[in-house]
Each structure stands twice: as structure tokens, then as C-alpha cells.
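The complex appears here minus one protein chain, its other protein chains still in place.
This part shows subunit A:
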Amino acid sequence: MECNNDINAMIDLAKVADLVLMLIDASFGFEMETFEFLNICQVHGFPRIMGVLTHLDSFKNNKSLRKTKKTLKHRFWTEVYQGAKLFYLSGMVYGEYQTQEVKNLGRFISVMKFRPLVWQTSHPYLLVDRMEDLTDPEQVRTDPKCDRTVSLYGFLRGAHLKNKGQVHIPGVGDFQVGDVGFLSDPCPLPDARKKRALNEKERLLYAPMAGVGGLVYDKDAVYIDLPASHVNQLQEEARPTTELVQSLIDTHSTLDTKMAASKVSLFTGSATLDPTHISQHQHTREKEMLEEQSVWDPTTNRERRKVIFTQEEEEDVSEEDDSEGSDQADDEDDVECEETAAGGAPPQKKQKLKAETGRSGSCAELPAFADSEDELEMSEEEEEAGTPGDSGHSSEENEESEDELTDDDDDGGEELGKQHSEKESEEEMEEQGALKWKEGLQQKAAEAFLRQQEAAPNLRKLVYGSVVEVTESEEEEEELGGLFRVSRLQKSKKLQANALDCSRFHADTGHDWDVQEVLDSIRDCFVTGKWEEGQDAATLLKQDEELYGDFEDLETGEVHVSQPQDTQDDDDDDDDEEPQVKMDDEEVQKNKRLEKKRRLKERFNSEYDDGDATYFDDLKEELQKQAELNRAAFGDMDDESRVQYEGFRPGMYIRVEIGSLPCEFVTNFDAHYPIILGGLGSSEGNLGYLQMRLKKHRWYERILKTKDPLIFSLGWRRFQTIPLFHMEDHNGRHRLLKYTPQHMHCGASIWGPITPQGSGFLAVQSVTGSKASFRIAATGVILDLDKSVTIVKKLKLIGYPFKIFKNTCFVKGMFNTVLEVAKFEGASVRTVSGIRGQIKKALSSPAGAFRATFEDRLLMSDIVFLRSWYPVSVPQLYNPVTSLLLPAGQKDSWSGMRTLGQLKHDLGIRNKPNPDSLYKPVVRAPRRFNPLHIPKELQKALPFKSKPKQQQPKGKTPKDLQRPSVIREPHERKVAALLHALSTVHNYKRKNAHKVQHAKHKEFLQQKEKDEEAKLKRQREAKKKLYRVMGQKDQKKQRSSLKGAPSDL
């Protein structure tokens, strides 16, 4: 399958791929899609990935080529694993890759080992390789938009697929499977393996949906239109020539159109069929389908039986029947099949038809197919006879089966008869309409019963004999009928449906446990009874003896030898010829010795190995044992019955019929896109809340916003939903986040399909087109599934005190009613300043006010708040990405709900910002300071220096202190002016005089200083002279005293 450059197709294919060939244009380098695809693979299990480098011929320089190869290889290795296989394709020659390289690549692929992926091994899936619209054309004509019935074909993979299960088709939706049937392998393996190459005959081209011309499909066969001359050139056909590839590449038309255009010849050499012819054929077929469908009652499959088909329609009818009656088909005898086959129609179908008519008709028709029909089937039908309505079958059947179960072998026939009559009467009482087919059941049952007695019972046939509704129990009742008495024979059906619901098995059997023979019948169930040959105590002892009989008592040195076995044998064989016996004896003994040796060795081995046998080994061994059992359990059965027990095996080529697909699936069908049919587990079709661990992808550029729609790929599905992100607090509380953390895991809750825990998922913001940046927004894993969510966000309720007592305080504004307060009685509150308190009781007067106590006295300016957690609900949006329903060519343009950001962008909405959050110029009022006020007492005490002075300027002089201004007479003015002038002159003179005086004085001071200096100098010299004289005198005195003293003396 080639993957388009569409993230939808990439996601779908990553889920079903076994091997991914990742083509990398070496001349360009890695593309974003490469990494996206690798990440998708990582999330959904990691299939084998093999890189293929192409365009290597565009490198002219050998060195740069080697360098590029190396860098690409290493980058690839870090993504996949060290040593991941990377293949090199050197380049195209004449528009084709080189044969040898392609061959090598093929060889690599063929020896590749695939790893089992958890999701794939636990779910059945189908990569659809053929699609057919089975809707009645008439219906399509009248209502082109009507839902379509479609059959899809493909190889089943993964796990076993059960009939009537649920499937999901990614890109379309969830559907109930109408019917599943298996066909022969359209491309079987050659018989002999181990050959290096296939011979020409075995070279098959299986290229479904590849648009290889001239293919026409029927229900279970494919016809290829070949000109007669081509018959001998199969090989050419098989090898995809350029033209074939070309045609493959540019097929855009659907199968329908192709079919309409192509001509078909069923046999070589025969005339080709007109397209019109074919369409006619189809038409008839589909018409019949329609009829069936129109009558179809989805809950009860029986209604449709009333439809009477004409001979021509046989085929179609049978096809339709297939949908519900694969079981039926099984029951029918082979003989019949052959007969019908002779008629030309596919055998199964005819059979079914017959069964159908038989049922719908009266009992008179019964003999027609009585021979071929099983007893069991009839008995089943008989049972069904009891059911009043369609849906009630289960309970009614049960009742019957009970009856039969309790029958005794001996009187079974009679009692059965009785039952039947009773049943009949009951039947009659019930509504006639739905029960037509049930007539004559009694006869059938009786016949069946007799048959049973004589023929060795084929259980499979007995159980699943005919009708879909048949259950295993029937067989039970027939087989075990002998064990039971009729217990509730007398009760009517209706009572039965409403009978006491009790699991106890009331034993009304006639075993009289006082009788010795009866007691003896269970004698061997007890340890005191007789044992089986192999487990008899005596034989066991003997074996032990054999094994452990020989030993040497090391203390006493005594050697114990086990009883020789052969003596016994000898005795037995005494009658025979002596020599012969001797020979045998030796042989036997030798064998015995060998046996003994082997056993001892085994024992030793097992004991020795026990030492290092790990838990893992045990587990592996257990698994292997179970796998063997699984193989063995149904290995000997034929496929038809086997699929009923274990479902359709992986590897089968199956045909799945699905009703009510949207018409766009057919009209917009594009073979370029993969159609995957993913089977779902028992409750995986349900919706619920999913809790997951999520991490924003490290290559995604933005963080994700809570409540923005996101497209998830989870399980088989792709869907859009609205996640809420949250974080788990240390106390287990899930606190809502507004955005995902940048580099950390966080929790996410979504409303979506129930998927087993541990499944990985990825999320993308949009699947439309391709963008430059990395598209995978987040990855993660499912942790928990639930029907409710526990996410909360913080909510602070604010109130204000309006009356304060000591530590008690009345608070208002937090609640609106007394009832609200009552709910929060005892809740702890806190003020902004950190004083803690408790809500006590509601007050009556302002509604919603309450009394609260605090650990300290509050202020009126305090704000009281209550921290609470408010549960958040996850929006229930589940919007499957229906990309396959879009018209061809636009399949990558699916868009769902837009995110808030996108909406705003698209609609040009800009939120008005909160005016408080806007920046404004800062205007500061001038600062005014109050005068410093010093109390009088203090003032008094202050020293004068610090006392405030009368600093304030004098205010206006009061009126009484104001003097009137003097207005002078002109004479006075003249006098004043003269005086002023005189005083000015005088001042001037005085100033000058002062200056002169000042200068004189300065001169005088200088003179005086000089004189003083001279005087000092004189005095100093005088002193000097004097001191010199005095010094000389002293010297003389001293000298004379030294020499002239005697003279003195």
C-alpha cells in the first residue's frame, strides 16, 4: 500500500502495517512527513521500518554522496534503532528502478521478521482490497442519498473475528457487521516451498484496487478479461510493465465505473458480455437484495423468511441469506449442496434457499428437504416453536430444552409427544402471524429424536444444525435426555418466560439412593473405589520400586536390590517357546534398563534445571503449552464449523457485509486511500470519559489550550474531541490546567470511545492540508476509563465583615441564601492578613450573611475568603474524522470544530481588553506636608536655639497699627530733596575720607611693622654681643680655675 501525503492515511496505515518501507529522497534529505510518520508509528506500536534512500544518482560527487548517506543513516538510526536497515536505490533507468536492486529489496522483505504489536494481536482487522455496493439500484435511484449496504473483502489479520461483532472503519465510523463469510484465498501460495524462484505458472499478480484493467468481480470470484492470444503469455501479464504501473498510478475512477466500462468474457473464446448485460445482471441481483432488505427486521431476523423468491432470483437470495445465515449454511448436508451445485448456482446458496422456503411454507413442504435436513435442525425449530415473539426466543428455547433435558430415555418418545401436543396448543393460543413456519415442528422433532437414537450423533451438526438461533443446548438435551425427568412440563411458555430466576438445578431424578446398585454406580468416584490402570496405587508403587528400588545403604553397606521384574514376565510367558522367550527377555530387560536410565536422566535434568529456571521460563513454557492446546482444540474440524466456535482465523480471506454505510462512502470511493476494518472488543463501541497521560510533542511549536478541540488518533479511531488538561496534586486531586506544561507530562480527560488502558494515542490540531511545521501536537497513553470525571478548579468565595465582636465576626457578601451557607457550615475561611476562622451559622437578616469565628480580632477592612474546589465537566464532543466520505481529491480537507484562536482569527474578533489592564500616563499630585506641631509644654522645655522661631512672615499689619502716609508740601519737599542731596554728598565725602583714612592707616601699619622689625634685629644683635662676652668671660673663668686656682687659693 502506498501512503499518500495525507496525515489521515498515514495514521491509518501505521496502525495496520507490518513493514514500513520509508522512501527518503537523498537529494533532498528528510522531510517533515518522515518524522511525523515515525512518531505515529511509535505511538501505535512500532512496526518494522526499513528506510530506502532514493535519488542517489543525483549526486555527482562521490564524496558528498558518501557523506550524505552517512548523515542520513545516523539520523535514521536515532529515530528507529541503532543498526536499522537502510536500503539504497541508486536511481531510475528508463523510468524504472534497477532490477537487481529491486530484487534485492524484495529478498530483504521476504526474510523480514515481523514483531507482534499489542493492539494488532488483540484486535482483528482487515485491509480492504475490494469493495462492492450491494444496495438495490432502484432504491439508489429513488433516493441517491440512501444508506448503502456494502460488502468488503480482505485478508483477516490480527485476532479472531467474530461474526456479528462491531467494527470501526477509520474515516467512516462504527458499524455492526451484518455477516461474515470466508472465501478461498485469491492469491494462494505455491504448493512447494523452498524454491528460490517461482516458475512462470505460479507467478501471480494480485493487485486489488490497483486498477489493473479487465477485472470483474462477482460475489466469490474474480474474472479477468484476457484476449485469447494472451492466454499463453501469462508471465507478461504477471510482471507489472510500465503501462500497468502507469495505469495503477492514474486510476481515479471507482470500481463501478470501471466495471461499467469493461467487457467480460467468462470463458476464453466466448463472446464478451456487454456492460449493459452485466449491469442487468447486477440489477437483478441487487433488486433481490433490496427485497430482502425491505423486509428485514433488524432485531429479529425471522421476518424476512416470508419473502418468496422466484427461481431466477435464487442466487441473489442466497447471497442475502448469507448475511445472517452462515450458521444455517453449515448445517445443511453436503448431499444437498452437490445437488444444488449441479443446478449451476453456488451450492450453499441454493441450500439456503431451500431451507428458506421450507421454513416459510407449511409442513406439507417439509418432506421435500426432510432427508437432507438434520434432525437437530428440526429439533431446534421445534424448540423455537415455543417462542411467542422473535426476541423471546432465548427464554422459550431454554424452557423447551429443559423439558427435553429432563426426559428419560425410555419414556422420552412418549413424553416428547405429550410435550409437543402441549406446545402446539400453546402455539395456537399465541399470535399466529409470526409462527407460520413453526408448524409441523413437532413432527420434525419426533423424527429428529428417532434419528438420534439410531445414528451416532454428529455433535456439530446436532448443535449448530440449522437456524441461527440454535444453541448448543439442543444437543445437550438430546444427548443427555436420558438423565432427566420432566420437571416443568406442565408450565406454559408464558409462565416460563417469567419463571423464578434461580440457578439451582433441581434434581427430580428417580435415583433411589437407598438401593445398592444405584449406590454402586458412583462407587468409583471416591478414593475408596477402583482406580484406573495407570493411577492404581499398586502400579504406582511398582513404578516407584522400579525407579527407586535399587539403593545402597551407605551406613550399613547393605545393598537393596529391587525385585527383578522379569520373573513375573517369565511366569506369564512360560507357556511360550523357551528360546523365544529368552530372547524377548533379554530384549525386554535391555529396554527396561534403557528406560530406567532415561528416566533417571530426565529426573536429574529436571531437578538440575530447576535451579536456574526463572519465572520467565515458566511463563514461556506455559504460553507454549497453551498455544499448542489452542492449535489442537479445533485443529481437526473443518473451517465451516470452526469459524463458529473460534471466529474467523487470521489469514482467511473474508467477505464482510455491512449495512447502512453512508452513501458518500460509495460515491466518493477512492482506491488510493486505505480502507481498514478494525474489529472492536466487547465494550469498545461505547463512549465514556477517558483519563490519559499526555505530553506535548517536543517538536510541536505551541502549547495546547484546555477546551480547544483536538483530533485524537486512539485505537482504530480518529476523532475530534475537547480535552481538559489537569495535574494531579500530592493529595490525588486533579487540578485543571489552562495550558499543557511546556516539557512535562500532564493529565488529560476527554469524552471518547472506551479503549483499553495502556493504549497509546496521538493528537493533532488539524488534519487539513500540509503545513510546514511538525503537526503532531501531543502523544500519550490511556490510564483510566470512567463514566464521570474528577477534575476541579480553584474557586475563592469572597466576603466582607460588617460587624465585629471580639473574635466573632458577621460576614456578608459571600453567599446569597441561607441554604448556601448551610452547605458550608464548618468550612474554614481565612482573611487576607492570614487570620484563620470557621463558618458557624447563617444569619437571618442580610440573606447569605453568616457568623464566623476567627483566631484573632478582624478589622473592618479585612477581606474574608473561602477556598473551594469546583468540579469541571468535560464537554461531550465526539466527532469522528470522516475523511473517507469526502469527495475524491479533497479527502485531506476535513475540518471539524475550530479552536477558539482560529475562530477569532477567521471572524476577525478581538477581545476588548480590560481597561484596568491598559497602560496610562502616570500623573502624580504635588506633595503637601503638614506643619510640624510641637506641644507647648515641650516648646517651653526646649533651649532657645531649638525653639520654633516666629518664622512665619508677618501678615498684614492690622488697621489700628497702620500709619497714614505723609504728604509733603512743595517747600518741604524741596527741603527734603536738598537734605537728601546734602546727605548724599556728605555720605560720599565721608566714604572717600574713610577710604583715604583706611589707606593711610594701612601705610602706617606697614611702617610700624618695619620699625618693629628693625628694633627686634637690633635687640637680637645686642643680645648676641652680650652673650659672646659672657661666654668669653665664662671660658676665661673656667680656664683660670683649671690652672689659676692655686693662685686664687
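To be clear about the criterion, a residue touches a chain if its C-beta (ideal position, glycine included) is under 8 Å from a C-beta of that chain, and two chains touch if they have at least 3 such contacts; residues count from 1.
One rule holds in what follows: contacts and distances are computed from a predicted model.
A chain of the complex is left out here; the name its UniProt entry carries, from "RNA 3'-terminal phosphate cyclase-like protein", "Sterol regulatory element-binding protein cleavage-activating protein", "Kv channel interacting protein 1 b" or "Phosphatidylinositol glycan anchor biosynthesis class T", is "RNA 3'-terminal phosphate cyclase-like protein". Contact with the chain not shown here comes from a single listed residue; of A:199, A:605, A:682 or A:984, that residue is A:682. Across the entire complex, the residue among A:19, A:93, A:109 or A:519 in touch with the chain not shown is A:519.
Across A:505, A:615, A:919 or A:944, the residue that sits in touch with the chain not pictured is A:505. Touch with the chain omitted from the figure is made, among A:647, A:709, A:723 or A:848, by A:647. Only one of A:73, A:162, A:793 or A:840 touches the chain withheld from this view, namely A:162. Mapped onto subunit A, contacts with the missing chain fall at residues 122, 159-160, 162-167, 173-176, 298-299, 388-389, 391-392, 394-395, 397-399, 401-402, 405, 457, 459, 463-464, 471-473, 475-477, 479-480, 482-484, 494, 496-505, 507, 509, 511, 513, 519-531, 626, 629-630, 632-634, 644-647, 680-683, 685-688, 753-754, 756-758, 783-788.
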